[in-house]
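The complex is shown incomplete by one protein chain, all other protein chains being positioned as in the whole.
Going by the order they are written in, the chains are A and B; count residues from 1 in each one.
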Amino acid sequence: MSAITSPKTSTNRRINWGRVLSYAVLILLAVIYLGPLLMLFNTSLKTMPSFMKDATSFATELNFKNFVDAWTKANFPKYILNSLLYTVSATAIYILTAIFVAFPIARGYIKHSGVVLTMFVIALFLPPALIPQFQLILHLGLYNNPIGYIMLFLVNPIGIVILVNYIKTLPKELDEAAALDGCGYFRFVWSVVIPLSKPAIATVVVLHAIGIWNEIIAPTIYLTNKDYYPITRGLIVFQGVYGSNWPTLAAAVLMLTFPMLILFIFLQRYIISGLTQGSVKG
Amino acid sequence: MSKKLYLVLTIVVALSMLLTACGAKATPTSQPPAAEKVTLRVLVHQNPPMVAFMEEFNKKFQEKYPNITVDMAVVNANELSTVTQTRLTANDVDVVDMFGFANGAQPYMKQVDPPNWQQLIDAGLLMDLTGQPFLKNYDASAIQDAGTYNGKVYEINLGRVSYSGIYYNKDLFTANNVKVPTTWTELVTACETFKTAGIPCMTAGGKDGWPIFVGAYGLLGSIYPDQAALVEGLWTGSIKWNDANSLVMWERMQVYARDMMEEGASGIAGDAAPGRFASGAVAMFPGGTWYGPAIDAAQPAFKWGYIPFPGSDNADDNKYLFGKYDQGWVVAAKTPNKDAALLYLTEFSDPANYQAFVDAVGFIPTQPTAKLSTGIGAEVAPYLANFRVGYEQYWIAPKGAGQFANPWATYFKPFGTDDDPKTLADKVQGDLQAGLNAVK
Partner (left out) sequence: MNYHFGRGWTRWSPYLLLLPGILFYFVIALGPSLATTVYSFTDATGIKGATVNWVGLANYKEFLLMGQASKDNLSALGRTLVFCFFVTTIQFGLGLLVAMIVNQNLKGRNFFRTLYFMPIILGAVIQGLVWSLFLYPLGGPMAKFLALFGARSEFLGGPPFVAFAWVIAIQIWANMGTTMIIFLAGLQTIPSELYEAARIDGANPWQVFSNVTWPLLTPSVNTNLTLNIIGSLQAWQLFLILIGYRNGTQVLGYLIYATGFGQTSGSVTSSFRQGYAASASIILFLLVLVLGMTTNYILQRREARIME
């Protein structure tokens, strides 16, 4: 266990048992994670008849046609741009507003910051409000409108909770020092708090973006013009009341996953921003 | 430190640049319709063969009426009613696909809420189609049963499906010298023969629950052939789930769930069941007529037949096929495109077009002139005169009824936890009675 708690253990003993144990846990979990995920990959390579016959047998035919089919039938080239537009713009607007909500709460720079935080914690489990929300968007004249759709994703209390709890760990002396240097509030948040909160911001961005990217009910209800469909809406072609075309759907999902996978791998560097983080405290 | 400071900033800038770049491309300018041009907005649920047919049909329709553009949206079946509701509210739809009217509130039912189609009509959202010429193309009974409310017609129904039959493997029946069963005793014997030969008797998608109890509809139907009367009897107390008749049904349901279903059936997903049957390993597969194409797709050379589930020892009680009305068309009452919408239904109802639709989708037709020419069509043809609407299309549970208040074989092991028909029958009636008492 020693390696778990102290990252820099590099003793000269022959076998580092902490390391061995760590790998044992990682590999055991990896099997549990990989097994089911490989089923998806396997399915994406099967033909529909072979899937119908035996869903879990190894794909011997390597039917890459599923990927081509998925790409064209689900209208990938067109809808993926919409998905990107919604995900990127809603996430960018959200994260900016969220930081300016989280920082003063974490620092107590606004009156009743405890109450405001409680409000957001309550928002985590507010009852679903599909019909009232629909009527709101309709009356705002934003039904069947990308702006109205993006608006739906500008609130995410999970992000506020993560950010508040993270910003609390930043030393308060920073604020004082920056203020003495004549740094204004906005500039301080923008150029000091945001960079120092990279791990939390990256986490929130990943979680929020994935939520929008995978959303399926909201576009069905709010966007009825085909020009506005996100890619999840396109995937409906592979489903059916009396059975779905799972192989093509699996291929489509693998392609659909790709941008978010890249995003995660990219942002991971900021979530784990190196083990010498302590130095910023100076 | 300054280097780190601007990393996130860079991301944000990059993101917003992406945003504007995409914004320019992806915000489309929808084609401005010319003055007399009409865009007909159609909403359908996802059923791949039907959607494929509709796309073809729409193309032809637009060729014939160049001033009309059809904008058809497809949604998943379980979201259809929500999207129908929101799009009617937004006045954003003209023609909607709606499942056949079912579960109407009856005078003997107390404190029940009307089903959603009735609520929509009462709110004045569906157009009265009474007297439209295209109605004549359909069976009067289909118009009456699945599309009429308070004496006015609101829906044309496009087809029926049956779910109370059994698919059987012709080769296995021949090889083991088993005769196609027409009575319950013959079915039990057939299963024993197969099991002795090491062949599992039946399979079904037990993981999803409903394929098991839907498969046992023949048991329910052979004991209560008039399912509307059954529902009324249950509400008024003249029929009970633990009376002598019902007890026979429960005993047989236990045999069905425990002895006839293969080991492992409770873990098979509904999607996977036709494939399991088509693999040839199992002798029978109770299921709906919609599985026919899936079985053929999995194993085109496979020889199968379809019979009504023989739930009774009197072969005469086993001649009925129970089922439901599937999709149909309704028109939004406030549509600005009324003429185009009616034209659309007229064109669809044309016997040639309708025949093409039935061929594509495999429904049992609701136009008397149409024929179901698929494999499953030939199998069900002899029983079509005895088609009956099933219990679940009539049943509305009284508020306060418990979760066991239904005639479901899934309550028995291994699908559920029950082992004794008598105890279960009492529990089911108890759960129903709790509701009936609560709404008295």
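To be clear about the criterion, a contact is a pair of C-beta atoms (placed from the backbone, for glycine too) under 8 Å apart; a residue touches a chain by one contact, two chains touch by 3 or more.
Here the structure is a predicted model, which is why all the values come from computation and not from measurement.
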{"item": "Contact partner of the left-out chain, one of B:58, B:85 or B:349", "value": "B:85"}
{"item": "Contact residue for the chain not shown (choose from B:49, B:305, B:375 or B:402)", "value": "B:402"}
{"item": "In subunit B, positions touching the absent partner", "value": "78, 81, 85, 88-89, 99, 101-103, 113-120, 122-125, 206-210, 263-269, 272, 276, 324, 392-393, 395-406, 408, 410-411, 413-417, 430-431, 434-435, 437-438"}
{"item": "Touch list for subunit A against the chain that is not drawn", "value": "1-8, 18-19, 22-23, 25-26, 29-30, 32-37, 39-40, 43, 54-57, 97-98, 100-101, 103-104, 107-110, 116, 118-129, 131-133, 135-136, 151-152, 154-155, 157-158, 160-162, 165-166, 168-170, 172, 175-176, 178-180, 183-186, 188-189, 199-200, 202-203, 206-207, 210, 214, 216, 246, 250, 253, 257, 260-261, 264-265, 268, 271-273, 275-279, 281"}
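As a convention for this text, only the chains that are shown with their structure count from here on.
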{"item": "For subunit A paired with subunit B, centre-to-centre distance based on mean C-alpha positions, whole Å", "value": "36"}
{"item": "Interfacial residue positions of subunit B with respect to subunit A in the complex", "value": "1, 4-9, 12, 15-16, 18-19, 22-23, 25-28, 30, 41, 45-48, 51, 71, 73-77, 79, 82-83, 86-87, 89-90, 92-93, 270-272, 274-275, 278-279, 288, 290-291, 294, 297-299"}
{"item": "Interface residues, subunit A side, partner subunit B - complex", "value": "48-49, 51-55, 81-82, 84-85, 88-89, 91-92, 95-96, 130-131, 134-135, 138, 143-144, 146, 190-192, 194-195, 198, 201, 217, 220-221, 224-228, 236-237, 239-246, 270, 280"}
